[in-house]
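Missing here: one protein chain of the complex. Every other protein chain is in place.
Entry: subunit A
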Amino acid sequence: MIELYESQRAMRNMRKAAMQRGVVAILDVGSSKIACLVLRFDGSDPADDGIGSLAGQSGFRVIGAATTRSRGVKFGEISSMGETERAIRTAVQAAQKMAGIRVDHVIVCFSGAGPRSYGLAGQVDVMGVTVDEQDVARVLSSCDVPDFGFGREVLHAQPVNFALDHRSGLDDPRGQIGNELACDMHMLTVDAQAIQNIAHCVKRCDLELAGLASSAYAAGVSALVEDEQELGAACIDMGGGSTGVSIFMKKHMIFADSVRMGGDHVTSDISMGLQVPTATAERIKTFYGGVVATGMDDREMIETGGETGDWEHDRRTVSRAELIGIMRPRVEEILEEVRGCLDAAGFDHLPSQQIVLTGGASQIPGLDGLASRILGHQVRLGRPLRVHGLPQAATGPGFAGAVGLSLFAAHPQDEWWDFEIPVDKYPARSFKRAVQWFRDNW
């Protein structure tokens, strides 16, 4: 397991270097757009205990923001390296031009790559009287890692719960007296290929990768309010090419998945159904789209336009009811898939059934009504938190992932690789191992 996390540790060090420098870029590689935010950390790290001012977001400020139409990304995965690289270059250049400063470190999130969640449990006997760092390290490494298959890589591995003897729900067991330490961990694996592709694209842009995150997780961090994260809620990030699902409980992500359908599929349905180009279909969708038809919609006619030269073809009109008739089945299908994901995760056993819809595709009018019929009654539309300096254009639900990633960059959750390595996993001649032997025997 150690060698598996070497790259993650390297990224953590890179992130520390970026924080020291004070400037880091956030890159949300999506299927419909690539967003880049440039953050400046002003060094005023909020207090460790408690939340700190402005809900802990006072540590950084957005000084540059840019979006560009995504090219070469499908289903949240890179399908064409060159196109994606150019798109990233466009976004990064525009953002750093706005910021007026060069950025070298970038934290990336992406939605696809087939995320799979695993719940891990581990248990060890406490060696001393009180639990110390080494006990935590041992209990984390004692978690029985499932066989997640060849060609997959761990994206997140977050301890979500510690239990000491009969007491569960501990945040920080260090210093407590007990005999048996157990932990629960949530692990998210994705296709290694996708990570490698993104790393390569970022490297081709002369940037250093300082972190990776799942955009479902990032969207949940920014779109769920604090009590929802605490009591349990699901965040559904409806993007262009894929829809991410993440479930939060006690401020930890406990499940994440993605549905490989999104707003682009609605657009392509419209394009096929109305026989119009994709760009026109996208325009019609954003201006007239909806999922609940009323009598008024039968009379509202939309000109589809065209430039073929054929008058009959170019002057076609379609009623809004027809458009809704095309969109609704696809949106229903997406939501049904999400329902399936939530059922598989056992979401209906959670104490709170709150569902938050966010992402660019969640802006379809009437979506919350449709979603509450499919997913349950407690559905709301979520927008990302407000952070310092974020331009008005980047405050919509489509930027939930980018904003969440900013928060994640400022205050990352402890992952497995942030804890100490257990001593017996060190190489045999390690100096640290010798120190630990002395400490144990003297």
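Convention: a contact is a pair of C-beta atoms (placed from the backbone, for glycine too) under 8 Å apart; a residue touches a chain by one contact, two chains touch by 3 or more; residues count from 1.
Everything that follows uses one rule, which is that contacts and distances are computed from a predicted model.
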| item | value |
| --- | --- |
| Chain left out of the displayed complex - its UniProt protein name, from "ABC transporter ATP-binding protein", "Cell division protein FtsQ", "Spermidine/putrescine transport system permease protein" or "Sarcosine oxidase subunit alpha" | "Cell division protein FtsQ" |
| From A:D42, A:D206, A:D343 or A:D440, residue that would touch the chain that is not displayed | A:D206 |
| Residue touching the undisplayed chain, where the options are A:Q8, A:Q96, A:Q134 or A:T304 | A:Q96 |
| Hidden partner chain, touching residue among A:R61, A:R86, A:H200 or A:R380 | A:R86 |
| In subunit A, positions touching the absent partner | 68, 71, 86-87, 89-90, 93, 96-97, 100-102, 205-206 |
